[in-house]
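Note that this complex is displayed minus one protein chain, with the remaining chains in position.
So, chain A:
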């Protein structure tokens, strides 16, 4: 880029970045219609895939009914949906913040595992503290460890230029092995067990269930308040704080940010660290609110689904909140679908991937639904 003042090229590049990291605030079509169509088309494709794998029509009908009933059909379905959405939104916020800063962090899964495990360890080693100190401290330690784990990738990018996509994926793969090993250490492993499983989180570090006065089986926990607070915090950080401005500036035009005196290396490490803290917090709420302990692979792919959540939410905190609830609904509904219609929950993964394809390529959605959009004058690079 430094070779010549090719403004057009710079512009194109910037627009490419904006397409992925920002949203046009008044662009109703991009924010509402495209996601809506994306979800509808993805569901239709899901039905086609079921047809292709010899699932008969009545079963397809039943599975969609189960998907709806299992996600929003009852109070307990809502509770499941929101419970599933808490870690998705938290990790998604971190990823979205990274996207805004121009960092494509695939490592939420590993950060979530490390943060969750750290929260479990903090939970049982600090047992005896009153819950008002114990619980926040546990969550905080989870977030801190997630931040440190993510900061490795940020540090490598800032100092050596190692691309974060590759290094975060490698850190994910490393975290699985590390978790397996740590769970067998006598310090962490539960007494009397030979399989890799941690000790339990004591009640004083557990996020309390908030609907158990209605029915003890409702799993929705106080993590939802953590989630809402995080949405507000990230909104404030991105759009109201100085550092958030630096994140966005260096994401949209690193050269300009650098000339404006922002320290690129510091911003990269800080953005990765914040993203990791949110992913670690996601892991911590998951172990203290739902699982109660750590076991191999307890993240269950949340870190990868969160990428989809962040993209679907257009890297905007409020968008991520709704996208996370939608994905939580797909998750909860998918479980119901597997139980009552016998269709594998892996179908949900396909639907999620399709949703992102349509979200990230609005031109494709416009090509499929030409009548859904206002006619536009053709512009170069209009993506």
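Following the convention adopted for this analysis, contacts are C-beta pairs under 8 Å (C-beta built on N, C-alpha and C of every residue); 3 or more make two chains touch, one makes a residue touch a chain; residues count from 1.
In the analysis below, contacts and distances are computed from a predicted model.
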"ABC transporter, permease protein", "FAD-binding protein", "Succinate dehydrogenase, cytochrome subunit" or "Sarcosine oxidase subunit beta" - which is the UniProt name of the missing chain: "ABC transporter, permease protein"
Sole contact to the chain not displayed, among A:111, A:138 or A:167: A:167
Selected from A:198, A:250 or A:299 as touching the chain missing from the view: A:250
Positions on chain A where the hidden chain makes contact: 1-2, 9, 12-13, 16-17, 19-20, 49, 53-55, 102-104, 106, 156, 158-163, 165-167, 169-171, 173-174, 177-178, 180-181, 250-251, 254-255, 258, 264-265, 268, 304, 307-308, 311, 343-344, 346-354, 356-357, 360-361, 363-364, 367, 380-381, 383
